[in-house]
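Every protein chain but one is kept in place in this view of the complex.
For chain A:
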Amino acid sequence: MLRRAALIAVPYAWLLALFLIPFLIVLKIALSDYALSIPPYAPTLDLSEGWEGLRTFFAGLDFETFRFLTTDDLYWKAYLSSVWIAAVSTALALAVGYPIAYGMARAAPEWRPTLLMLVILPFWTSFLIRVYAWIGILSSEGYLNQILIGLGLIDAPLAILNTNVAVHIGIVYTYLPFMILPIYATLEKMDESLLEAAEDLGCSRVSAFWRVTVPLSKSGIIAGCFLVFIPAIGEFVIPSLLGGSETLMIGKVLWEEFFNNRDWPVASAVATVLLLILVIPIVLFQRNEQKQREAEG
């Protein structure tokens, strides 16, 4: 009994230290008011005054910043646009990732470890450097435009960098392994005789794929989509390096509130709302994982 409690205590302590406490701090800042000092908000907790200090501290907290988020349409537009960009990127990542995962699962068994390695390989270099590399590829004098012009496909360079297209490319590129790996895991487990059975019962190859392969990889597809969608919503580096002035993403807004406006309470409120938005897909993701485990159990 004690051993069980101790075992459960470890992950909870981890969650408490690395998630709940930081979240409470952020929430507290969100409830504070902007002030010209360091840290740039008030009130601050002064424990030397005892109960009285605690009371004035709590009295100083209010939801002013959250109300402010509703007055300026920048914020909800940024949230919506983030969700949209993340959703489109997720769909693209699925479209690119599924065939790759399928090909890997169908490859000869001795090739699979190598292919897996190749998928994970990009993680060995810094994410930032890889995103910078895309600037070199996508800019108007970049490799892509040079090749397209060299092939005579276009006359003038395409403006890809600093557009949402570049952001989509960046997100798909960065998060593709998170899409491929869970799909590959489900496809690899699949029994090939199921496809034979489907064909035996009158399915063509194509309809066997839609009726058997896709439903059986559903949990992998869902897991992959969440693993791309969730971090993509709050993505900051990719839109700021590859995106343009039209690119509106909440991560960028957050950064600007923190470092340009130095308005920590508003920035914290933005972060808190972002977290609340993300709770929905995270819970759905968890439920998918659980259902998957039950189905296998």
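Here is the rule we go by: contacts are C-beta pairs under 8 Å (C-beta built on N, C-alpha and C of every residue); 3 or more make two chains touch, one makes a residue touch a chain; residues count from 1.
Simple rule for what comes next: contacts and distances are computed from a predicted model.
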item	value
Among "ABC transporter permease", "Cytochrome bd ubiquinol oxidase subunit I", "Acetolactate synthase small subunit" or "Spermidine/putrescine import ATP-binding protein PotA", UniProt-listed name of the chain not shown	"Spermidine/putrescine import ATP-binding protein PotA"
Given A:E199, A:E256 or A:E289, the one touching the chain that is not displayed	A:E199
Residue, one of A:P22, A:G103, A:G136 or A:P215, that touches the chain absent here	A:P215
Residues of chain A in contact with the chain not shown	191, 193-194, 196-204, 207, 212, 215-216, 218, 295-296
